[in-house]
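Following this message is one structure expressed as structure tokens.
Removed from the display is one protein chain of the complex; every other protein chain stays in position.
Moving on to subunit A:
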């Protein structure tokens, strides 16, 4: 029996009067990559953002139902939002390094969480950059500005920054849509490597990417989770006609 890392039950999400997600039930399993696909506006990114309460920042956004992380409700339980976001990290569509050095980007999170000792920070920076498969590229440029890196390097730096606070879950919102094919393939390989130690949820418009890297895929349409299952099954023999039509490019 696989272990649920995140359990989403009867989740409804509203932006003021707009009902953006309808009764969503998903089991996200530990050490797997789960992909959310669907046309723009289908609710997949809204769901991703609710997994670490990023939607709290959106005015008029409210949810009902439950999202549990290792069995603890992240909205109604005792889990502090800061702790939640440490445990559930996020990587965005466009690389967004802070305007500071490579080192300070990665050390930013640990410093906020109270780590000040240089030796410990050095270790965290090195380990995180190694995990993000970018240590060899950057080890001699740690003091240089992160803004001078290529897009692909910036995105891997952002992944390193997310890993530096030792999260358990990594949320990725179209992490390669702004990258060239080589950088994309590096991020994909990295995701496959990272899933050994982390649970990954990825929103992607690149369906071949979902096929290549994810274990499970959920297809969203107009706020409904139309189909959720094994990626191989969903892309070779989808159960729902709407999934078939979307993935074969007949609408969306």
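Throughout what follows, a contact is a pair of C-beta atoms (placed from the backbone, for glycine too) under 8 Å apart; a residue touches a chain by one contact, two chains touch by 3 or more; residues count from 1.
By our rule, contacts and distances are computed from a predicted model.
If you had to name the missing chain as UniProt does, which of "histidine kinase", "Phosphate-specific transport system accessory protein PhoU", "NAD(P)/FAD-dependent oxidoreductase" or "TusA-related sulfurtransferase" would it be?
For the chain not displayed, UniProt's protein name is "Phosphate-specific transport system accessory protein PhoU".
Out of A:43, A:152 or A:238, which touches the unshown chain?
A:238
Which parts of subunit A are in contact with the chain that was left out?
Residues touching the hidden chain, for subunit A, are 207-208, 211, 233, 235-238, 243-244, 247-251.
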